[in-house]
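The other protein chains are all here in position, but one chain of the complex has been omitted.
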Amino acid sequence: MDTFWFVVEAIGTLAFAISGIIEARSRHMDMVGVYAAALLTAFGGGTLRDLMLDGVTPGGRPLFWIEHQWWPVVILGLCMVAWPLFRDPTKATSERKIQLSIDLTDALGLALCAALGASITLRVAPDKGFIAALMAVVSSVFGGVLRDVVCNEIPNVFKRSQLYATAAFLGGALYAGMHAAGIAPHLCFAAAFATTLGLRVAAITFNLRLPV
Amino acid sequence: MDTFWFVVEAIGTLAFAISGIIEARSRHMDMVGVYAAALLTAFGGGTLRDLMLDGVTPGGRPLFWIEHQWWPVVILGLCMVAWPLFRDPTKATSERKIQLSIDLTDALGLALCAALGASITLRVAPDKGFIAALMAVVSSVFGGVLRDVVCNEIPNVFKRSQLYATAAFLGGALYAGMHAAGIAPHLCFAAAFATTLGLRVAAITFNLRLPV
Partner (left out) sequence: MDTFWFVVEAIGTLAFAISGIIEARSRHMDMVGVYAAALLTAFGGGTLRDLMLDGVTPGGRPLFWIEHQWWPVVILGLCMVAWPLFRDPTKATSERKIQLSIDLTDALGLALCAALGASITLRVAPDKGFIAALMAVVSSVFGGVLRDVVCNEIPNVFKRSQLYATAAFLGGALYAGMHAAGIAPHLCFAAAFATTLGLRVAAITFNLRLPV
């Protein structure tokens, strides 16, 4: 079971890191900028979630990328491998395809980290379903906010009119509801992951928006 | 006495939430944007204060909106009630009146949260008067900074030339001074609240500024 959560976290972290690398590379940033974008996208959401949950677990605990210090080393390796591969993506392919590849890796990270965020919250505070849904949003959205700050200078997540935080919230809420009904964690995870990913990909494909 | 602090916190939180809802609604944001603006304005300052004070209280403690998870649910209900009421405020009334209603609810939140921030700091660290005055500023100003980031894209609190952080600091400093003189907490609170609210309302009315 621990292996299951490790794999989920690893894929979500790598997906976010890749979305950060592609975005930074297409903005012609240098190696340090690319590494910063990758680190902030990959670890930003989980770090904010853990800081907020800190007092809930008595005694606290280290941030996961500090506890496992090979994580930032792996992201550094990824940046070095990706560096020659994505040499000026704006020349090799169209703006639209670059944006789509960022959106899809970001959607994968979003869905995995939202469900994982709900799961981690319910592990330390089993009765806090609404907080779990909020933490699904915090865990999955904040990394992308930091990526946009670093790459665009102005955060645009709250202007993103296509469903985004909503998809993460509904996935997290579904996880909390199924958890309250006593359903096994990996089933809650699968349903929450599918909901968030499905909604987000549908939002990108069909340009779904909330009414204003 | 506990009821007193609860009521103070509740009114301050709701006042900030309403200021966030009005601002987001007048910017034509969708439901998620409005809820995000309401949550960040209502809880932002208190969360940053509690993160900074964390190591002062041994063992730490959960953030108040995580401990009392009905708080974010109440704010969600408030957003749903306010949604039809504030349907495009820019049509129903003038820009100037909208700005005034944001400024006045914000001033109420500012005065309550500044005095409350000083009070909470002195409860965990009775000898830290200067920190209490700084925490009055952190508690009361940071939520509005986040609201402005979400709604305007560029934070403008530090450009706000009318007295703002100064009003919160002087209220907090007065609380700390009276506390050091052994005066009862609810009297310190009343004086700090009146000072911050009076200065801020006077600043809005008479356009008071610090010299540059």
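As written, the chain order gives the labels A and B, with residue 1 at the start of each chain.
As a convention for this text, a residue touches a chain if its C-beta (ideal position, glycine included) is under 8 Å from a C-beta of that chain, and two chains touch if they have at least 3 such contacts.
Because the structure is a prediction, the values reported are computed rather than measured.
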Contacts of chain B with the absent chain, listed as residue ranges = 51-56, 58-60, 125, 128-131, 134, 154-156, 158-159, 161, 165-166, 169, 209-212
Which parts of chain A are in contact with the chain that was left out?
-> 28-33, 36-37, 47, 50-51, 54, 59-63, 66, 69, 72-73, 149-150, 153-154
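To be clear about the criterion, only the chains that are shown with their structure count from here on.
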The distance between the C-alpha centres of chain A and chain B, rounded to whole Å, is 30
